[in-house]
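Can you read through this structure? Questions will come right after.
Yeah, one chain of the complex is gone here, protein chain that is, but the others are all in their spots.
After this line comes chain A, so read on.
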């Protein structure tokens, strides 16, 4: 396996995702002789994982079972060890499309952070593209390098440990796209421009606060970027539930069965198992929004260098 190429069977050294249930999973590094504890008991890598197909159900020592999944940037994003606040797949998807990334694209990114976006970028530009990612925090830069090695994508990425606002991306006239997720992106717009190809390219900056966006937009304009456009994307997730609502007793049922408030002909035309007049309830499927949802991650500002 690698994060840019599917494999069928689990091998020694792979990073696999242990799926326990809805939204409950964690990554595991597959190693001969190693065991992993789960709430359903122990998984023995040599016998339970290596050689099995990805997507298999694995029975743990206490009899409970889990699924072992092939890693993807999206699963990694949901399970990676946080070293910083990270970008999630909803923002990542619009960033990837609006930066027009595809196999062969050269991308510059800063900061690397926890590598959530980095993995998605590498996946998209492989096998012929490259990611130049800049992280000013030495420990984080080193950790990112280690992860890229473990995930079999080190040939597609260069991690540089420097301050992008002072020293830029370490490359010039090479990138098709630049992405910024730093506290003062306006200080890096000039460097972004020189990292982009002379013929042009796309830029994106992610900022949580509108004041940051304003300064960034002004800087982009100053450096001659066009098509400056700020947007925000939010995900709404729905739980699929069967709801039953009680029919109020208006004292009519005794008088006439057809006047319960539901047109009897209508009821028979509709999916009859849903309407249960005898029990005084109506059942239906609904997509129910979660009680609490993410209301804001950050503003995304895109622009073009011509």
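Everything that follows uses one rule, which is that contacts are C-beta pairs under 8 Å (C-beta built on N, C-alpha and C of every residue); 3 or more make two chains touch, one makes a residue touch a chain; residues count from 1.
The rule is simple: contacts and distances are computed from a predicted model.
Student: For the chain not present in this complex, what protein name does its UniProt entry give, out of "tRNA (adenine(58)-N(1))-methyltransferase non-catalytic subunit TRM6", "3-methyl-2-oxobutanoate dehydrogenase (2-methylpropanoyl-transferring)", "Electron transfer flavoprotein subunit alpha" or "LAMI_0F14928g1_1"?
Tutor: "tRNA (adenine(58)-N(1))-methyltransferase non-catalytic subunit TRM6"
Student: Sort through A:162, A:281 or A:304 and give me the one touching the missing partner chain.
Tutor: Of all options in A:162, A:281 or A:304, contact with the hidden chain holds for A:304.
Student: Have a look at A:36, A:96, A:133 or A:160 and name the one touching the chain we're not showing.
Tutor: The missing chain is touched by A:96.
Student: Residues of chain A in contact with the chain that isn't shown?
Tutor: 4-6, 8, 19, 21-24, 53-57, 67-70, 72-74, 77-78, 88-94, 96-98, 100, 102-104, 120, 123-124, 126-128, 176, 197-201, 210, 213-214, 217-218, 228-240, 285-287, 290, 292-294, 297, 299, 301, 304, 306
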